[in-house]
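Missing here is one protein chain; the remaining ones are kept as they sit in the complex.
Right after this comes chain A.
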């Protein structure tokens, strides 16, 4: 199940968000060796203070198994700042209809290979479907995602290949990072759904705020 959590509904889901920061610590600090700030077992940075939206996959046991962070490219975002090296010193793109996805990861310790509900491929697809449908409903037609080569291969294998890249891959910790472009379209969502066999609504409906 996908939860879209931002500063509007954060107070309803603070446990999920803490769990997400713990997952990000295990992935980006421990596994990928990125130069990220860790405190109390959680990885958070200043972009988390800019009211981003988080797309979070929670498994049947209530554990966070995948996540992605979204920011508008019209405002401050990672490619305009800390990831600018990927762009070879070029200015970042800026578009009302293009969002930036960063900190995209799944829990490779808890998830297995194959295509079952608890697989890396299923959760990756679920997060992507949730993010693309959220973007489309918001009038956003494109996304630029900062990913590592492993994630790039997973995307290519799951009917979700990027249609282009910005700049060139750059070393980041134990891996390289690249900026991949994807259209947020029915076509792409359908390809992912067909690959993963996901035909139900993946996203928890937005609640009315009290």
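Methods note: a contact is a pair of C-beta atoms (placed from the backbone, for glycine too) under 8 Å apart; a residue touches a chain by one contact, two chains touch by 3 or more; residues count from 1.
Criterion: contacts and distances are computed from a predicted model.
Visitor: There's a gap in the complex where one chain should be. From "ATP-binding cassette domain-containing protein", "Sugar ABC transporter permease", "LuxR family transcriptional regulator" or "NADH-quinone oxidoreductase subunit M", what does UniProt name that chain?
Guide: Matching the unshown chain against "ATP-binding cassette domain-containing protein", "Sugar ABC transporter permease", "LuxR family transcriptional regulator" or "NADH-quinone oxidoreductase subunit M" yields "LuxR family transcriptional regulator".
Visitor: May I ask which residue of A:42, A:58 or A:71 touches the chain that does not appear here?
Guide: A:71
Visitor: Taking the full complex into account, find the residue in A:37, A:190 or A:206 that is in contact with the omitted chain.
Guide: Going through A:37, A:190 or A:206 one by one, A:206 is the residue touching the chain not shown.
Visitor: Of the residues in chain A, which ones touch the absent chain?
Guide: 6-8, 51-53, 70-76, 80, 87, 90-99, 134, 137-142, 144, 163-164, 166, 181, 183, 206-210
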